[in-house]
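Just dropping this structure here.
Only one protein chain is missing; all other protein chains are in place.
Up next, chain A:
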Amino acid sequence: MLTIKNLHAEVEGKKILKGINLEINKGEMHAIMGPNGSGKSSLASVLAGRDNYTVTEGEVWFNGKNLLDLSPEDRAREGVFLAFQYPVEIPGVSNLNFLKTALNEIRAYKGLPALEAREFLKLTKEKQQLVDFHSNLMNRSLNEGFSGGEKKRNEIFQLAMLDPQLAILDETDSGLDIDALRIVSSGVNKLRDAEKSFVVITHYQRLLEYIIPDFVHVLYNGRIIKTGTKELALELEERGYDWLKEELHLKESV
């Protein structure tokens, strides 16, 4: 579904990604871990098409389409969803109105008619229950005055509503207490199915106790330096990243 080949990117002239290769198939859950500044969030931003990143080399294919050729909104319409690390606040725009606009834009792109009010509300209710999202947050302005946990839960609720093919969760666990973490993870788990793929970016193994990944990748200095299964995450938790860095330096010096 997603193929990343030798992806290089820079921001303000600084090289951030230095040759990422990654293959994600339908229904897979990939975790990307790595120390601070290794390029995890940058990878998410580049995939979503954030303006200030420049791709200097490499390719990204999504369902047979060259993702890098598409505008950020078209990537979203094609089915790439980014759960933001820091969701923005938009005063005066109700959560509901925002979601309706987003949903209908995506539907229009796919040649589907706009959802009628009744169908939309039905869908809203259903997804709200699925991911345990408070209905009193629905009519409030988008993320305005939401707690950190509420914002993250709203991201998962939007993910449920927009039903993308590929969901990238950028440090969704950061700033969550253990209860919120549980609710968010359980939401994600309910959304997992054979058609949908996930990329979960995280610092901590903690999240992966709740969301069990099929693959764990370690990103370091703009490259994936190791790939394993969920056991790799446990090993990282225990030993940190230094042994991997050493391994890498050893390899490079040979």
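Here are some notes:
Just so it is clear, a contact is a pair of C-beta atoms (placed from the backbone, for glycine too) under 8 Å apart; a residue touches a chain by one contact, two chains touch by 3 or more; residues count from 1.
Following the convention adopted for this analysis, contacts and distances are computed from a predicted model.
UniProt lists the omitted chain of the complex under the protein name "Fe-S cluster assembly protein SufB" (options: "Spore coat protein JB", "non-specific protein-tyrosine kinase", "2,4-dienoyl-CoA reductase (NADPH2)" or "Fe-S cluster assembly protein SufB"). Considering A:Trp61, A:Phe98 or A:Phe120, the position touching the chain not shown turns out to be A:Phe98 (whole complex). Screening A:Asn36, A:Ser71 or A:Asn136 against the full complex identifies A:Ser71 as the residue touching the chain left out.
When the full complex is taken into account, the listed residue touching the unshown chain is A:Pro87, out of A:Gly34, A:Gly58, A:Pro87 or A:Gly187. For chain A, the residues touching the absent chain in the complete assembly are 48-51, 71-73, 75-77, 81-82, 84, 87-88, 90-94, 97-98, 101-103, 105-106, 109, 141, 158, 162.
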